[in-house]
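Removed: one protein chain of the complex. Kept in place: all other protein chains.
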Amino acid sequence: MGAEFIRHVKRNFVAYIALLPMAAVVIFAYLGTMAWSVRLSFSSSKLLPRNDFVGLNQYVTLFDTSRWLTSLGNLAVIAFFFLLICFVLGCLLAIFIDQNVRGESLFRTVFLYPYAMSFVVAGLIWQWILNPDLGIQATMRGFGFSGFVLDWVVNPRMVLYAVILATVWHGSGLVMALILAGLRGIDGEIWRATRIDGIPAWRVYVSIVLPMLRPMIITSLVLLSISIVKMYDVVVAMTNGGPGTASEVPAKFIMDNLFERANIGLATAASTVMLITVLMVMAPVIYSQYFRKGGRAA
Amino acid sequence: MTAMKQMVAVSAIALAAATGIARAEEPLNAEVIHWWTSGGESAAIAVFADAFNAAGGKWVDNAVAGGSAARSAAINRIIGGDPSTAALFNTSRQYHEIIGEGLLNDIDAVASKNDWDKVLPEPIANAVKVDGKYYAAPVNIHMPLWIWYSTAALNKAGIDKPPETMEQFLADLDKLKAAGVIPLALGGQRWQENSLFSAVLTNVGGAGLWKSVYGDKDEAAIRSPEFRKVIETFVSLKPYVDAASPGRNWNDATALLIKDEAGFQVMGDWAKGEFKQASKEIGKDYGCIPGLRPDSPYVLGGDVFVFPKTDNAEQVKAQHLLVEIMTDPAVQVKFNNLKGSIPIRSDVDVSSLDACAQLGMKIMSDPARQVPDASQMMEEYVYGSVQDIVTELWNTPMTVDQAVDRFEKALKG
Partner (left out) sequence: MMRQAKPAVARRPLTYQEVWGRVGIYAFLGVVALFFLLPLYVMLVTSFKSMDEIRLGLIFSLPQQFTIDAWVKAWTSACTGLECTGLRVGFGNSVKILVPSVVVSILLGAVNGYALSFWKVKGANVLFACLLLGSFIPYQVFIYPLVRVYAQTGIYGSLPGIVLTHVIFGMPVMTLLFRNYYSGLPVELFKAARIDGAGFWKIFISIILPMSAPIAIVAVIMQVTAIWNDFLLGLVFAGRENLPMTVQLNNIVNTTTGERAYNVNMAATVLTSLVPLAVYLLSGRWFVRGIASGAVKG
């Protein structure tokens, strides 16, 4: 066993060396910080870290805080719609642009430019657009549609959809870029061959192209999931968690407690809870993708 | 021989004088982290910078917008071993923990030299004094709970003079509503909703209730009928705020007053900046009401500078010079005029301040009416929980009983 291992390392030696930076970053930056933050979640740290031990107190306080519970529920709603809409829209845009469209460069830039904008002002714009007195509702009523209502940003029941709208606007472009990159990596021969065989276009997409795009699809879904869990800037810019706490999200809860509220203990407890949740959701996905037998799969 | 000696002597003196002058002219560098980035705030801090530079210092500006970002930048610099010379904070408990960790220099020497014990109002002195030593230099006093009104809007509703009691205020709100004007301009953001609640608490409950609920966190006070009345009055204001209020920035709410589309706004004295920008005049276009009872408490909040710990003698000298400059009476007046706040010391010439500021100074000089603001009386995280309750009270159908229970739980920590 030992000898074989040494032989294996010798053969792949350069690969081991090449991965050293990644190993260093993972162990010292990521695992180190994770361990540190979990440790702090068991302390009473306020503005600065403290070395004491208070057991599960922070977690008890956490789940007794209505703002935290609301933010979890909100995140679930946002996650579902954002993931679905952003992914589908991004794919459709990529597929349509790939159809030898004139002005492709222009279209691509139009769908990607939101990604370049800092959310501080973009969020404010969406707030204005969806505000009943300033935005679309006011304009439509000005045109004579006096019963028209689009007050998502001030309506506690609809404010999450306002956030979803803004984040879809921001993120679809990237999904489009990823899927487009994947589409462009597909051999042109396939199109010629299937056309000669008389297979309708949509079937080609569903049965042949989509499976070939699997790596890009997985990448898109993972990236979208990451931005869902870390969603913060858009909420702060658009609604600041309001009205009331109707659009609170976990990342904002963590951030507020880390800085403004000077309550590191509570913030790291929340962060640990999120980490465990992500682990539980992602573990089966990661396992099936990367650890299966013969798994070089995406 | 004598001539040579003379020449050498003269040269020696000249050399000594030259190097002496050169040494004296080396400026004291002071890097200051703050969040005053708008046009008006910039002009205000320029007063400090210019005065400091004129006194032989060199002001190195490090502005970061957003109080929270600036404070965490300052704290990170301290932790990273590369502290700034001074950093801006608010009167609160924010910096107490840093003091506890020994990360700030105290400025007792300058404070006692300038008689701060006598010159500063008590709540301010209490905010900047920890364990009997002065650690922070207060530079202004902001009152966050002024009630602003638009003269034209009030005229339209047939209100001939501004309200002097809460009952008159509520009646005026009805009149405004009947006249088709937005009675109360509010930006539906957590801190603004909290300001509104604080205004109701101080005006309905008075200084006594303010201090016993927020300060002593006295259970009897929280469960008292007076506090219940405060909560009920707060909730009763909901119909007087327009539907587009959630998320609105405070200056957009002030804009409603400027456009005469709204009657009243509860906002701090920095609102004057907005009115001035729109060329509105006190008395003619808008007015300020300090409170709705004859003895209404004047809530004192403000900005302070703290001085990170350093043993570098030059830096300490720079820190002390900063304190002297910032609390100098003439500089105080000039700075506060531009900032919209009032000076920290009562021994200044107030004739150049505007009418609202002068009114504020008059009220503030009466010790009986001075009360500390909420964040001075409780820890950050407690205050955060209180704010959460208030915003939910405003935005959801919470009952008074539920609110009282949650207040008690949050204030008890």
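Things to note:
By letter and in written order, the chains are A and B; residue numbering begins at 1 in each of them.
Basically, a contact is a pair of C-beta atoms (placed from the backbone, for glycine too) under 8 Å apart; a residue touches a chain by one contact, two chains touch by 3 or more.
Please read all numbers here as calculations on a predicted model, not as lab measurements.
Of the candidate positions A:75, A:97 or A:246, contact with the hidden chain is made by A:97. Only one residue from A:34, A:56 or A:206 touches the chain missing from this view: A:34. Here one chain is not drawn; of B:258, B:288, B:306 or B:353, the residue touching it is B:258.
With the whole complex as reference, residues 31, 34-42, 45-46, 49, 59-67, 69, 72-73, 76-77, 79-82, 249-251, 255, 258-259, 268, 270, 273-274, 277-278 of chain B touch the missing chain.
Mapped onto chain A, the footprint of the missing chain covers residues 5, 8, 12, 14-16, 18-19, 21-23, 25-26, 28-34, 36-37, 49, 89, 92-93, 96-97, 99-101, 104-105, 107-118, 120-122, 124-126, 128-129, 133-135, 139, 169, 173-174, 177-178, 180-182, 184-189, 191-192, 195, 201, 212, 214-216, 218-219, 222-223, 225-226, 229-230, 232, 251, 254-255, 258-259, 264, 267-268, 271, 274-275, 278-279, 282, 286, 290-291, 296-298.
Criterion: only the chains that are shown with their structure count from here on.
Centre-to-centre, using mean CA coordinates, chain A is 38 Å away from chain B.
On chain B, the positions that touch chain A within their shared complex are 68-69, 71-72, 75, 79, 94, 97-98, 101, 188-190, 242-247, 379-381, 384-385, 388, 391-392, 394-396. Residues 46-48, 65-67, 127, 131-134, 151, 153-154, 156, 159, 238-246, 256-257, 259-263, 266 of chain A touch chain B in their complex.
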